[in-house]
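With one protein chain removed, the remaining protein chains of the complex are shown where they sit.
This part shows subunit A:
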Amino acid sequence: MLNGEIRLKKPWPVYRKLSFLVVLLAALGVLLVYDITFLQAGQKYNDQYFFLKRQLLWVMLGFACFLGALRINLDRWRRYARISLLVAIALLFLVLVIGREINGAKRWFSLGFFNFQPSEFAKLAVIFYLADFLARKERVITNPVRIFMPTGLLVGLAGALILKEPDYGTAALVLALLFILYFIAGAPRRLLFLGILVLAVLGGLFVIQSDYHRKKMQTWLNPGADPLGAGYQINSSLLAVGSGGIFGRGLGQGQQKYDYLPEPHTDFIFANIAEELGLIGSLLFLSPFFLLIHLGLETARRSADLFRFYLGTGLTSLLALQTLIHLGVVLSLLPNKGLTLPFISYGGSSLLFTFLGTGLLVNLARDLPPDEPVQ
């Protein structure tokens, strides 16, 4: 380093980049939750900061989880993989019995200060369990029986319980994670294809036999048919996104968030973002997500062992799928199966477990060999 003129630039290690993205996204989330809720919070609770304060609290709790997950010794905790899935399944059972019903769905334990959603925990538990299982049973991956007994069954059971709540979005997510990890692990494709086919047929039959879901599907296929009735939610979402135009209305200037959008601060938060920021802003806004996923996959690829590889792949896939499905629903590419946008959507166990999962991912990234310096 002569005269300090020539300096070898040492890039940030992946874990630091990841941590930075998490902080950035969390900050964006706090900002956007306030942006969306201040008025209604003021009217409803006489406190425009009502949701902001709570989101800040959630984010702090989230960071606690994040830091916790970052520090744990994965090799030691790995032995709890199966137990954690069993606990998740037990909780999913329990929630059907003593859960709190909101809008006709029993997804939450009421813990007084907040509602705990066991399916959020289940998502991570499934990934954790599968990563451990697939890493251990690498050689039997081609054996159909060993695949499904007991792993497939356990994960399937978790999925079925989530479906029963009902929470179709999360159930689909869990099953998708199962298939993706199986696929990557090298399970026989014919078998996976068959599994997907069976589930598709079952799902199709389920939709057809239920008026409610048939209508929902029809609405998705043709939202303009009944713009004020069944199509109202998806139409207000499209109206929000569309009216953003290329440049957006400006931060804070969104209009659809005022009781037009369903769940403007959770399941439809991106609609408001697209309205306020426009196409250019939205793409800028989404870039940290793409980067996060990219870095997550890189972490997985470069991991030292199979467990870490699967864990990284699973956690990144969870983030990717959840983000993509949220966007897909908001843009009406997918039927309305409300999923939160990681880090951004308001509060709850969803945010906590997103932090927890990302903490595990950063934990993996910390174990990576250092990057080669780039000039």
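In this section, a residue touches a chain if its C-beta (ideal position, glycine included) is under 8 Å from a C-beta of that chain, and two chains touch if they have at least 3 such contacts; residues count from 1.
One rule holds for everything that comes next: contacts and distances are computed from a predicted model.
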| message | Suppose you had to identify the omitted chain by its UniProt name; would it be "Stage V sporulation protein D", "Succinate--CoA ligase [ADP-forming] subunit alpha", "Asp-tRNA(Asn)/Glu-tRNA(Gln) amidotransferase subunit GatB" or "NADH-quinone oxidoreductase subunit A"? | response | "Stage V sporulation protein D"
| Which of these, A:Q256, A:N272, A:T340 or A:N363, touches the one chain of the complex that we don't see? | A:Q256
| said: Considering the complete complex, identify which of A:G29, A:G62, A:G278 or A:G347 is in touch with the unshown chain. | reply: A:G278
| remark: Missing-chain contact, candidates A:A300, A:L339, A:L352 or A:A365, resolves to A:A300
| query | Which subunit A residues touch the hidden chain? | reply | 39, 43-46, 138, 180, 183-186, 236, 238-246, 255-256, 258-261, 274, 278-279, 282-283, 290, 293, 297, 300-301, 304-306, 309, 313, 317, 320-321, 324, 327-328, 331-333
